[in-house]
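There's a structure below that I have some questions on.
For this view, one protein chain was removed and the others were kept in their places.
And then chain A:
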């Protein structure tokens, strides 16, 4: 009998460690994610189906437990479930007109935490991350060096940096450099 091929999941940042005492970098656990596009009339049904209030104001997010809905644009959201739930099926159960594309494996994330987290991210990102303008729960698609990222502030000193998996070595490397500098 032929050998059976067994597919194993390969996390893009598996085994990576980095950062500094000022800003610790941790590759995030695998999560499920969808890119959600919908008109405003579908939002209440989608919110109910996903169990998280899909936000309508720019730069805001909403969380229920380990599930987060991030505003990316006027009709575009990134929904993340850290427990790996089937978000496409959940969105489909709303019955409302929408588009949900599974991007679970397209994206990966780095958790940046510590007193120098802001400075580490600002080493390659032009946004003002001060607490007054980017409070806990704020999120934004933006740019980090040459790579597009989605930022989510999960605590005063913690950010979730979502990036495309092919850019993740670059993002992790630049964040490591920024984290080194953030300590000085």
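Everything below uses one rule, namely that a contact is a pair of C-beta atoms (placed from the backbone, for glycine too) under 8 Å apart; a residue touches a chain by one contact, two chains touch by 3 or more; residues count from 1.
In this section, contacts and distances are computed from a predicted model.
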item	value
Protein name, per the UniProt record, of whichever chain is missing from view ("Sarcosine oxidase subunit delta", "Anti-sigma regulatory factor", "Chromate transporter" or "M42 family peptidase")	"Sarcosine oxidase subunit delta"
Contacting the left-out chain in the complete assembly, out of A:33, A:59 or A:160	A:59
Of A:72, A:87, A:120 or A:174, the residue in touch with the unshown chain	A:72
Those residues of chain A which, in the complete complex, touch the missing chain	58-59, 72-74, 76, 126-127, 140-143, 148
